[in-house]
Structure formats: structure tokens, C-alpha cells
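Okay, handing you the structure first.
Every protein chain except one is present and positioned as in the full complex.
Moving on, here comes chain A:
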Amino acid sequence: MIGGLFIYNHKGEVLISRVYRDDIGRNAVDAFRVNVIHARQQVRSPVTNIARTSFFHVKRSNIWLAAVTKQNVNAAMVFEFLYKMCDVMTAYFGKISEENIKNNFVLIYELLDEILDFGYPQNSETGALKTFITQTGIKSQSKEEQSQITSQVTGQIGWRREGIKYRRNELFLDVLESVNLLMSPQGQVLSAHVSGRVVMKSYLSGMPECKFGMNDKIVIDKQGKGGATEEAAGKRSGHQSIAIDDCTFHQCVRLSKFDAERSISFIPPDGECELMRYRTTKDIILPFRVIPLVREVGRTKLEVKVVIKSNFKPSLLAQKIEVRIPTPLNTSGVQVICMKGKAKYKASENAIVWKIKRMAGMKESQISAEIELLPTNDKKKWARPPISMNFEVPFAPSGLKVRYLKVFEPKLNYSDHDVIKWVRYIGRSGIYETRC
């Protein structure tokens, strides 16, 4: 289990140090600083083993969070915990920065006491935590309230308390996806996958029972078997189904029901939660196509031409488009011409960065650059790193669609129709690269 947890700033100074087990000594703090933060070579692995002690770290802006253990723990569990820890801190005081951590360090220690016990992760649900760890000082609670908290924290539904009431019952659903791609210069897809999350923000009264449905291929096929053939079923439902490679759910989802009937039913926590995470690799809609053209003119000149094509409905608008074209290490000067957006040579990053604010579907745009090179003694050839791209599109590149989200609250007098529901799709780029 986790033996200790340290938070460092960018200089490697310890901001928070919480040791849960005796096998972790003080020197562990220094070991991580020396071997990871101040390492001569950049450490890329998130797990480092130093003197039989394992360090798991995540980095948020300039802040390092490191969990330390001497035992053989489940690494995925530790990282899950670290991410949760980040979420909890963000929920309490916003952005994780050195200043925020310094300002809230009493709170952080309090949180650490609550969500980790002797190195074992405990309840880390923000909603539940907020009921008894508050930032507004100690509020004397009545006996009733205290016993309510106890029963809630130790009870079956630890993530939601009873007696919540809203005048307007509202529900927001975000489908957030990031699409990753590696493409050959000729346009062949070498690897592509989408990792997505369904995030739900609910303001519902009482203890509502929800049911979530999407165009999961298995579900749709099952329904289709009842009636006509597969295609007919697909057509009748009006949209394509998708194959989900793997998915994980929030603890509120009843897994037994999902295993048996593949239906997703749950009592949601109040406020925001991540309902599910999934990954797909088939039939991905690639929002952009990058066509590179690199020509070396002699030893001292390089001509680059890059065309990007948007590949979605013309009515949709992609945003925050950024294309990053790497330049050789001996670049001595760059001239750029582009039709749309702004392009600039950033010497500090050894790349040409081309930014376009908005772009509609089924359009194309082009940039051309002349790069002057300085002849060097080095015979090493330039490795030609891939051209990478960032963007945001208002649809789900995996093709996932929300079919329904039903709410039942038998005890209170509101029905499914009275709940106001909002659904939003956002597709972002993950590592979206094209070789040149």
C-alpha cells in the first residue's frame, strides 16, 4: 500500500509531506528529488524505482505529486488515486499551483487524512467529502447531522446524501473525447484510437434512479435480434452503432446489471461526476487530414508545404486549430506564407506554429515555408519528427451518440419529462501526428 505522499514544487522543494507507514523514511523525499526532479536526463517513466522503493508521480503544471511505497502495490490503483487526489484538490481550491497549495496546506493535510488511511485509499468522492471537510471553519454540527454523516459515509450509497431538493431538476451530460492518430506521409493510418469520457453534472432532487443509453453495438444488436435483421435494426434506430473496446464506470453504476443486460443504471452523486470512460479503435471519424510535402533544395535550403483538410459536416465549426511543423536543428532562417490564420517560426521550440481560429467542415487550407539551413560538421541526418496538430470539434469522433437518459424518482412528484436535460459533444485532439 502507499507508504507516503509528497508534493513538490518545480524546484524540488517539499510542499506537502505525509508519511503513512514506517518503512518510508525521510530520505525518500530527497531520493525522489535527486533522482527524478533534478535528474540530468529527463525522467519519462511515471514509475521510478530507487533503492527498492517505488515512486509513482504525476505532474500538474509545475507541481509534482509523488506516492511512495516499498511494497508491491497495484500501480494502476496508485495512479487512479493520484488523479483522484488532483480532482479533489481542484474541486476544493481550483487550479493546482504552488501558491494554492501553500495557501491550503491545512486543508490538504485534512483531506489526506480522510482519503488515505494507513496507505489504503478511502472515500474520495468530492461531494461526500465536502459535507464534512469544509473550508469555512468549524461549524458545530448537531448530533443528528453528525449521525447522518456517519450513516452516509459508512452506508451503502456513500456518494449521495438524502434529502436533496432542487426547484429545477436539471441534468448536463458532456461527451468528451480525445482522438489520437499516427499517419504515414502517404496518408495511411498507422494507428488511431479515441479515448472518451462521459461526464455528468446533475441537480436532481431526492434519490433518483437514472438509466443511460447509447449506441453501443452490443445493445443495438441484441434489440435487433428481437425484430428483423441486423441492418434493418440499425436503420430503424436511425444511426450507426459503435464498438466499444473497453469501458469503466463510476462506482455508482450497478455493474451486476450492466453485466447481465448491459444497461447502465445508477443513482448519481450530486453535482459533477465522471460516469464512464471508454476507448474505441474502429470506424473513427478523423476530423482533419494533414498532407505534408517536404523538399530539400541543396544542403542549405528546405521547402515545406502542408495542406490540411477538414473532414466533417460543413455546418460544423472546428476551433483552436494549431499545426506544429518541426524544423531542423540547424535552421538559420524561415519564411512562411499562409492563406488563413497566423504562422510563426518559434526558435525556442524548433518548430513553425500555425494557428487558425475557426474552420468549417469540408474545407482545406495550406501553408508553405522556406527554411534556410546552416551547413554543419555533423553528418547526422535530420530525423524528421512528425507534424502534430491540435483542435477542438463539436462532435464525437468515435461516433458515440447518447440515445436516452431516463430519470425515475418514485418517492417525489417529478417525472422524466420534468427534468431538463442538456447533451454536449466535444472532440479534442490527443496526439494527432502525421509523418513527413
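A few remarks follow.
Quick note on the criterion: contacts are C-beta pairs under 8 Å (C-beta built on N, C-alpha and C of every residue); 3 or more make two chains touch, one makes a residue touch a chain; residues count from 1.
The working rule: contacts and distances are computed from a predicted model.
Between the listed names "Hexaprenyldihydroxybenzoate methyltransferase", "AP-4 complex subunit epsilon", "Coiled-coil and C2 domain containing 2A" or "AP-2 complex subunit alpha", the UniProt record for the complex's undisplayed chain reads "AP-2 complex subunit alpha". Contact with the chain not shown here comes from a single listed residue; of A:187, A:333 or A:410, that residue is A:333.
The omitted chain makes contact with just one of the residues A:190, A:255, A:374 or A:412: A:374.
Residue A:62 is the one among A:49, A:62 or A:103 that touches the chain not shown. One chain is missing from the display, and on chain A it is touched by residues 10-11, 40, 42, 62, 329-333, 347-350, 372, 374-378, 380.
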